[in-house]
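The structure appears below as structure tokens.
Missing here: one protein chain of the complex. Every other protein chain is in place.
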Amino acid sequence: MVISYDQLRAETAARDRSLHEKVMTLEEAAGLIKDGDHVAIGGCMMSRTPMAMIWALVRAGRRDLTFSRSIVSSDGDIIFASGIGKKIITSWFSQGIVWGISKVMRHWVESGRAEFEEWSHMSMGLRYRAGAMGVPFMPSRSMMGSDVRRRVDGQLKEIDCPFTGEKLLLLPALNPDVAIIHVQRCDPYGNAQLDGLQFMDVDLPLAAKKVIVTAERIVSNDQIRRAPDQTKFPFFTVEAVVEVPYGSAPHECYGHYEPFFKHMDQFAELTRKDPEKGAGEYLERFYHDPKSWTDTLGRMGLGDLLTATRGGRSIYDV
Amino acid sequence: MVISYDQLRAETAARDRSLHEKVMTLEEAAGLIKDGDHVAIGGCMMSRTPMAMIWALVRAGRRDLTFSRSIVSSDGDIIFASGIGKKIITSWFSQGIVWGISKVMRHWVESGRAEFEEWSHMSMGLRYRAGAMGVPFMPSRSMMGSDVRRRVDGQLKEIDCPFTGEKLLLLPALNPDVAIIHVQRCDPYGNAQLDGLQFMDVDLPLAAKKVIVTAERIVSNDQIRRAPDQTKFPFFTVEAVVEVPYGSAPHECYGHYEPFFKHMDQFAELTRKDPEKGAGEYLERFYHDPKSWTDTLGRMGLGDLLTATRGGRSIYDV
Amino acid sequence: MSDRTHTASELLAVMASRSLDDGLTVFAGVGTPLLAATLAQRLHAPGLTILFEGGVIGPFIVPGELPPSTNEQRCTRQANMLCPITDVLLLLQRGYVDVGFLGGAQIDRYGNINSSFIGDPDHPSCRLPGTGGGNDIASLSRVIVAMKHEKRRFVERVEYITSPGYLEGGDSRRQSGLLAGGPYRIITDLAIMGFHPETKRMRIEALHPGVTAAQVQENTGFELEVSEDAHTTDTPTEKELAVLRNLDPDRLYIG
Partner (left out) sequence: MSDRTHTASELLAVMASRSLDDGLTVFAGVGTPLLAATLAQRLHAPGLTILFEGGVIGPFIVPGELPPSTNEQRCTRQANMLCPITDVLLLLQRGYVDVGFLGGAQIDRYGNINSSFIGDPDHPSCRLPGTGGGNDIASLSRVIVAMKHEKRRFVERVEYITSPGYLEGGDSRRQSGLLAGGPYRIITDLAIMGFHPETKRMRIEALHPGVTAAQVQENTGFELEVSEDAHTTDTPTEKELAVLRNLDPDRLYIG
């Protein structure tokens, strides 16, 4: 599954990596992802999840996507319940500890209708990092001795270190077909700026074969150049830039809004008894039926949105 | 030369890594470095070089130090000429292209009195990165086929990748005894903030077994916490914090001052004809004779200092 | 134990907080670990440094604004440094973490933790959320585990090792390639357990006030020895409980 260097280079070389504007709609961006692609999701857990992009993939009717992410929250429930993906590679998967174990995840995984492939969190990160660095593997001292390792043993290698004789695991590079990443700011070329928590979104854009960025705000290239320290990945990794305010809702976006906690409660409640029916109703109401992402936000409710925004903006208050 | 994991862990565990104030003088900090230590130098070329710390090491009469750095400029000339170190591991070594090839470097290396061990720039970075990550090596696709590789072949390994069959070099981790790093801001605990060019100073502090930070300014811990994005290495890697305004002079410190170009011209001129005598005179005047670092700066001259400062502060003017 | 003026979760959080000395660097998970670490910071360990998996070094949690996981912005309040996830986890591998602080669904006599599957992993009766950073923490650092003491949680052999303890005991952990770390304290609402230095079997190190070794054994699915130095812990103080309750006014984690 590790891609050869010749292929990696050829695929990168074949892309148009020139400086050009890439601003498009969510629907156009969804068109860049093909059925069967491996899609890596930026952010982590309930933070900077590219929910609007996932929403667009559901509406576009994508099928057989494989997803990977550092930690998966209710985005994974949406993926399984909507049918856009049947496999998620991640280190942890549940809506969140305060809501108990995700019933949707359990329902799909325990029935064998979907797969949750588990790696340790650092291993996920090192796999992306190897992909980002253009090498086939990263050495690691984690996962040894555990069943986490045993279940994915066919995908990795163990070696005796040629320098120290120590046992080491070699974790296979991950080069996803597409990474979808939500950021605070991005220019029309794709120079993306992150504030606060970076998660794996410094390695992910370089590991992936192309990147779709959704941004709270598209800013001018001049503004990017005034704060080059905050640019966390460069334009030439990026294929599409979409401006989507509240593009992580009902998850959070650092400095802008916290999770929409009441909405998350409702989702958990709705899917608790009958995960399939509950998730179906949720998808109908918030994914298929709305006229637009703004309509979806409206259905979540302005009250929740303002509460989340108040929390989000208070980050440096103390 | 690659340290075993047991030893690396034991050495780290033995250190006092608790949150405590570490502010001291240059002289006290120099006392933390022992004859024979491997000292890694932060910054790169003529940028954020910890010159005041090197000045203190010269005055303290340290001997037999081995140095490593991404790229070495006139700091290397000072090291060889002063006799504090006889070996420098780096990727490039000369005062700067505009001054021609360093006569001091040539004189000491060509006479066999000192050693300049050469690795590619990325290889230096990957060696520090392996050290920072706590693994014995990093895989790399560079340096193959070259004499740069052949001259250090005994220190590295070549493997056939167990995933792809491709040839790869495994570069040995570098865990220096001490890293000396100059930064824009640091708190009394050692939380260090960098602006602009980071060079290898995100990996170096973690690769090293201890870190001595010199800072343009010591700021409060509260101020650090107001901009956690700019903190580039954490306090527990740090053993000493020294406040040294213009601590990189006559090299530059991003956003504060550019190189003291006239002074650099003078150094090149002084060492051009007779490197040994010229460097000796320079050391006497700027290293041994002054009463303090401020006295050394005074001898460089307020005019040069203000010119460099004017340039340094203009970074975002355009 | 009916005269308790605190819940089992509160007892757990208080006992766990006491295990954290000032000056340590603690990698903390959400729930009890986060509460216990924050409680320690506010009582006896103002210089305790917390690391969160989301890429956070040295934060202070704001009372009443507990983060829903260790990956949201509430985790970053007053942080000293924010960095990528992979890099904060690599601090474990580099040896910069004194204590990894985990919760767990199921633990066995050698301190192996399961948080992935109940039943056969190929056909689980319950798919749990999985390792997250748990495996990395347990593989690379000394570990304190805080969990409820129930027989179904303390089992002879976990069905699946998510986070490695001493594997099959003796030197099997080291033989597997794990050269550092390992569990050293299991803190529950009944007792504090440690591990025999040679066999690596779990044993009782301390009992909470009013709890007997027999009660602990009754709630444990394997035989527990009692350490020679076993003692009784002090009951939670009013101050400890007051600060704890102020941290979690909605009683999200303290029950």
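Order as written gives the chain letters A, B and C; numbering starts at 1 within each chain.
In this section, a contact is a pair of C-beta atoms (placed from the backbone, for glycine too) under 8 Å apart; a residue touches a chain by one contact, two chains touch by 3 or more.
Note that the structure is a prediction, hence the values are computed from the model and not measured.
Which shown chains does the hidden chain touch?
Taking every chain of the complex into account, the missing one touches A, B.
Thinking of the whole complex, not just what is shown, which of B:71, B:186, B:219 or B:244 touches the missing chain?
With B:71, B:186, B:219 or B:244 as choices, the missing chain is touched by B:71.
Who touches the missing chain here, B:162, B:245 or B:312?
Considering the complete complex, B:312 is the one touching the chain left out.
Touching the absent chain in the whole complex: find that residue among B:31, B:83 or B:96.
B:96
Considering the whole complex, which of B:5, B:137 or B:199 touches the chain not shown?
Touching the chain that is not displayed is residue B:199.
For chain B, which residues touch the unseen chain?
The list for chain B reads 44-47, 70-71, 73, 90-94, 96-98, 101-102, 105-106, 109-110, 112, 116, 118-123, 125-126, 128-129, 140-148, 151, 158, 166-169, 196-203, 252, 254-255, 258-259, 261, 311-312, 315, 318.
Just checking the interface: what residues of chain A touch the absent partner chain?
Touching the chain left out of view, chain A contributes residues 5-6, 8-9, 12-13, 16-20, 132-135, 191, 206, 221, 224-225, 228-229, 231-237.
Rule of thumb we're sticking to: only the chains that are shown with their structure count from here on.
Measuring from the mean C-alpha position of chain A to the mean C-alpha position of chain C, what distance in angstrom results?
The mean C-alpha positions of chain A and chain C differ by 29 Å.
Please compute the C-alpha centroid of chain B, do the same for chain C, then give the distance between them in whole Å.
Here chain B and chain C have centroids separated by 40 Å.
Averaged over CA atoms, how far is the centre of chain A from the centre of chain B? Could you give it in whole Å?
It comes to 38 Å between the two C-alpha centres.
Which positions in chain C are in touch with at least two other chains?
Within chain C, the residues that touch at least two other chains are 76, 78, 82, 90, 93, 179-180.
Which residues does chain A have that touch at least 2 chains other than itself?
140-141, 166, 168, 196
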